[in-house]
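A protein chain is absent from this complex, but the other protein chains hold their places.
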Amino acid sequence: MKNKILLGTLMLLGTMALSGQRAILNVPELPGYVTLKCDFHSHTVFSDGLVWPTIRIEEAWRDGLDAISITDHIEYTPRKLYIPVDHNAAWKIAKTTADNFNIILVQGTEITRKMPPGHLNALFITDADSLNRPDFMEVIEAAVSQGAFIQWNHPGWKNQEPDGIPKFYPVHLELIAKGWLHGIEYFNEHEHYPLVMDMCRDNKLAVIGNSDVHGIISEEFGTPEDVHRPMTFVFAKERTMESLKEAMFAGRTAVWYGNSLAAFEEYAAPLFRSVVTAGVPFKDDGKAIWFELSNSSDIPMELTGGPEGAPAELRLPASGMIVVKADRKYLSEPMPYNVSNIITGSNSVLRVEIKPAVK
Amino acid sequence: MKNKILLGTLMLLGTMALSGQRAILNVPELPGYVTLKCDFHSHTVFSDGLVWPTIRIEEAWRDGLDAISITDHIEYTPRKLYIPVDHNAAWKIAKTTADNFNIILVQGTEITRKMPPGHLNALFITDADSLNRPDFMEVIEAAVSQGAFIQWNHPGWKNQEPDGIPKFYPVHLELIAKGWLHGIEYFNEHEHYPLVMDMCRDNKLAVIGNSDVHGIISEEFGTPEDVHRPMTFVFAKERTMESLKEAMFAGRTAVWYGNSLAAFEEYAAPLFRSVVTAGVPFKDDGKAIWFELSNSSDIPMELTGGPEGAPAELRLPASGMIVVKADRKYLSEPMPYNVSNIITGSNSVLRVEIKPAVK
Amino acid sequence: MKNKILLGTLMLLGTMALSGQRAILNVPELPGYVTLKCDFHSHTVFSDGLVWPTIRIEEAWRDGLDAISITDHIEYTPRKLYIPVDHNAAWKIAKTTADNFNIILVQGTEITRKMPPGHLNALFITDADSLNRPDFMEVIEAAVSQGAFIQWNHPGWKNQEPDGIPKFYPVHLELIAKGWLHGIEYFNEHEHYPLVMDMCRDNKLAVIGNSDVHGIISEEFGTPEDVHRPMTFVFAKERTMESLKEAMFAGRTAVWYGNSLAAFEEYAAPLFRSVVTAGVPFKDDGKAIWFELSNSSDIPMELTGGPEGAPAELRLPASGMIVVKADRKYLSEPMPYNVSNIITGSNSVLRVEIKPAVK
Partner (left out) sequence: MKNKILLGTLMLLGTMALSGQRAILNVPELPGYVTLKCDFHSHTVFSDGLVWPTIRIEEAWRDGLDAISITDHIEYTPRKLYIPVDHNAAWKIAKTTADNFNIILVQGTEITRKMPPGHLNALFITDADSLNRPDFMEVIEAAVSQGAFIQWNHPGWKNQEPDGIPKFYPVHLELIAKGWLHGIEYFNEHEHYPLVMDMCRDNKLAVIGNSDVHGIISEEFGTPEDVHRPMTFVFAKERTMESLKEAMFAGRTAVWYGNSLAAFEEYAAPLFRSVVTAGVPFKDDGKAIWFELSNSSDIPMELTGGPEGAPAELRLPASGMIVVKADRKYLSEPMPYNVSNIITGSNSVLRVEIKPAVK
């Protein structure tokens, strides 16, 4: 029922920006936490991006995000003929706009090396210029000393990993051993890497998903099939920078990309329950019952593998509802389903039990 | 964030219909009541409509409505060369589908006379055929004896009232005197009649808005500018036929049409408060404060006439949020605004006070 | 650039219908012929459809079609409890509307039997009621004696042909031997049957594609992925009933469904050439040339399997253009491609040669 809100409705400069409009995303919640919608990977003209930094804030505001990071490359600055290299510039420029829009702007940068180690984002840093030095381990150590959350980016990117399969090299294992790696991108821009779920679970790392946008968010992700940018849900105690950081180091994250959600089962199960609700049967003909199943979130739910006497598939639209007709026996026993678009591991999806409510 | 759900995604016949998808409308609530979304005026091939009755149920289900009435004309049956006249047929045909979709189907018919009295719907009747008799007052008496809610339709329709201004004729005053008129259409199809607000308030009648659809709902109301059908909100104690009826006779209604809402002030004020929320100021530069104002409903809110030191206009999108920047004095005093799209009378709109939340 | 035209912009009844708006479809042409856009399979309330017959004309007009047929079932009339059976009624009702909208209304009906023979449409008939008799061969003979074009419908429909593979039964071979079968549906509603291309070519039958719509065209085919109804292109000498009929018996047809076109190679090759044009190279760096390739039709073109030194794939949007960068050698030799969305047989697609224009 909601019309599309485009950046064009923001007056881009000056005080009128305050009349811009922001979408409210209806997303699942973890009991006791607030779900922060975050994108920790984006670029501007200060490396190889195509926009001025304030655009990133206005896009985030309009799209309903809570926190972003601008992560221009340290080692790749193709605009330097026209724009002198300043690794902190994007952050400084965007900060005022972020403050005016109540966006949490995480200072960050992308450490950009050949594989291994590949590309890594240092998030929550205080000075990116000081991370411009040749030795990789020294850079990470410096970032960590600034309090950084280190995120390994697109580990299966075919430009760096021709078989597309993410794998730990010794340097990554060394980072993990030192406690210097905190998350891995399961999703980047338009691709995801299933194995990252297992790599993160085995090593207690946060699962991350980002846009890695270089151009225009509404053009890259504005198609009817792909209506929102990829993002990381962070389950924080409050909507503050500190709570965000605490939650990320604690690994309380999930990734929303396209119509899918990736999360460890301990988060996936309560997230599903927070938005999917079964009603009391409204019809009973002695053989079958009819009841409503509703989904209050912006994420459609695809339930498959239904049991005998129940629908094989249940496709719950975003902010929508379906009627389930099932055998009367399901008044007293639950119906098991797979939620095929909630990914819990490289080879597993969320398993749920559906049962009609009792008056 | 929600994709459009079209009837095409319903399998129209047979048990597969149960896998159809229903939109959830996010609408304001009155404390202690549930808002039923209703359309009490529609047609089928059994008078001058263009569709089979089951279509009306499937449209209502898909669009998130709770209750509808099919109100084919008693006195106008242009298909009779091919379809024998049966004023109860549409109801009988649609009832099974309604039961399978949990839609409250109110039996109704349209008594179709020249002005005065014009057209009136009898709702909650039990037999439409018995209302097919020449004397108008006899018809109404018969309907009332079935327990009918009598609704006067499109009183300013130019085909019957050339100046477009609704007015009571003696016959209407007689109906009111006898307690035989219970509501008037403020909105019909694509037009509204401002004076109806006053006519209803003065006579304790319910304000009603309906589609009066003859063709296809998604084609008449599926444009980007007009994304939902006009409908009546009924504030009922429960989602049942009985509660619906009780609320309508009690006049607890509002009308949602385009981006506007029409309701008596006693309902309009709490409805507004149920969906619009101000946040705690997140920025304070010593002169001005910045705070978020959000709207959780599918109805945009247009606030105008703001006071000095505050924005003159605040345009709150559906399911969206804006930032308000205002003088610091508004930490301690409220900002008065007109809600120019919430109509409370022929010449008045809702007046509200906005103030930022306190931590 | 074109906005969507919905039926809602038509005033459905009376003379105002004449202010309705019709889309112009930009489709390929066969030199010397006009491409008529046709749908020869649809239903109304006079069998198991859900709309009044005039809706079919208004949908066709709005959507840019030239000719349709309403083909209600002879043997299946589930509305008969309310609507007396009259197999000519839909045609009679729709004819006036068709004449007012300049739509060629082909009288038709669907002969509805178990497989074999399954369902067949008789088109260009003069009396459907006379085809209501038990013996199948007698019915066909009667239809043929009215001048009918006999079309076999959805031959791989799983309700009748569980393996989904269309095949001739003796009864079909008998029809062919007698010259009483003239076309087969390659496409029906949402599915297509690849083998039909070969069955038609081997037996000199017309390839047909239809909507078989029972509900609402704009809802069944109005999604972003499926923007037009399936239809048959008939390459006629003129836009008249007689020319249409001549062309169909001559087998000059193609089928447009989704983003694909099915046509025998003798038609497919000139159709492609009528809308795809290469420009003169606008850049030449000594190694490569750059030139524009444009598509003036509403059908995207997907070229695959490009040769060395040229793009592997060329995706030409509807009413759009791309730039091709290729080795300079292609100034003097053509680039072979497969047009993977122009189907010429059960196992073949159109093969074309692309070469830049010469000044």
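Letters A, B and C name the chains as they come in the text, with residue numbers starting at 1 for each one.
Here, contacts are C-beta pairs under 8 Å (C-beta built on N, C-alpha and C of every residue); 3 or more make two chains touch, one makes a residue touch a chain.
The structure displayed is predicted, hence computed values, not measured ones.
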Checklist entry - In the full complex, which of A:36, A:68, A:93 or A:275 touches the chain missing from this view? => result A:93
Checklist outcome for this item: Considering the complete complex, of A:160, A:203 or A:218, the missing chain is touched by A:218
Next on the checklist: By the contact criterion defined above, which parts of chain A meet the unshown chain? Give residue numbers in ascending order.
Outcome noted: 6-8, 12-13, 45-46, 48-52, 54-55, 79, 82-84, 86, 89, 93, 214-216, 218-223
Next on the checklist: Please output the residues of chain C touching the missing chain, sorted low to high.
Outcome noted: 1-3, 5, 15, 18-26, 99-102, 224, 227-228, 282-283, 290, 292, 294, 296, 298, 311, 313-325
